[in-house]
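Here the complex is missing a single protein chain, while all its other protein chains stay put.
Right after this comes chain A.
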Amino acid sequence: MFDYTFQWRQAFKALPDMLGGAWVTFETAALSMIFGVLIALALTVMREVKNPLARGFANTWVSIARNTPSLFQIYILYFGLGSLGLHVSSWIALLAGITFNNAGYLAENFRGGLKAVPDTQVRAARSLGMSAFQAYRMIVVPQLLRIVFYPLTNQMVWAVLMTSLGVIVGLNNDLTGVTQDYNVKTFRTFEFFAIAAVLYYLIAKAIVAVARLLAWRLFRY
């Protein structure tokens, strides 16, 4: 057997700091999802229009976001932009990286969802005098979000877990950052990361629960 003595008491003393970190993690994941959904909707529309520039832009975004490691995406935003003289904070780089990733994956989900909303819905809306934008906003998007809601929650969980990558660009006030700080100071690796894992689990569950509450209107029918 291994001779490791658990020292939970010491670890639990760090709990207030870790909860502070958990809040940063929650915030980052939630913001990245909100921006991700909005950008994904825009990308979905751009992929449907005739303009080759808009389509090319959206397709490139989706293609890169889906086919490269999210670790690299964050790395490149932090050091890549930095080398161009554009210095962003670790947190901004992390948020931008996850948002980039979310938007790419979600746009692909939304494309499938959009196909499931019949064209005749737009036709009926336009026939009542609605503009194309109104027809999409009030008729297509609500139906689309209902169709893609469960794949969307998948991405939410993934966004929470991706925030742990912030540590590679020097983020130290999120849950992983705080945990890592305590770890190097105390070497109680197992205890701290076990607590962090439980907190991550709860954050992911909480984000999906909040999303389900916010989406109540989509599930009326």
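Assume contacts are C-beta pairs under 8 Å (C-beta built on N, C-alpha and C of every residue); 3 or more make two chains touch, one makes a residue touch a chain; residues count from 1.
Methods note: contacts and distances are computed from a predicted model.
Which one, "Sarcosine oxidase subunit alpha family protein", "Polar amino acid transport system ATP-binding protein", "NADH-quinone oxidoreductase subunit N" or "Peroxidase", is the UniProt name for the chain you do not see?
Going by UniProt, the chain not displayed is called "Polar amino acid transport system ATP-binding protein".
Decide which residue listed in A:123, A:185 or A:212 touches the omitted chain of the complex.
A:123
Which positions on chain A touch the chain that was left off?
Listed in rising order, the touching residues are 120-121, 123-131, 134, 138-139, 142-143, 146, 218, 220-221.
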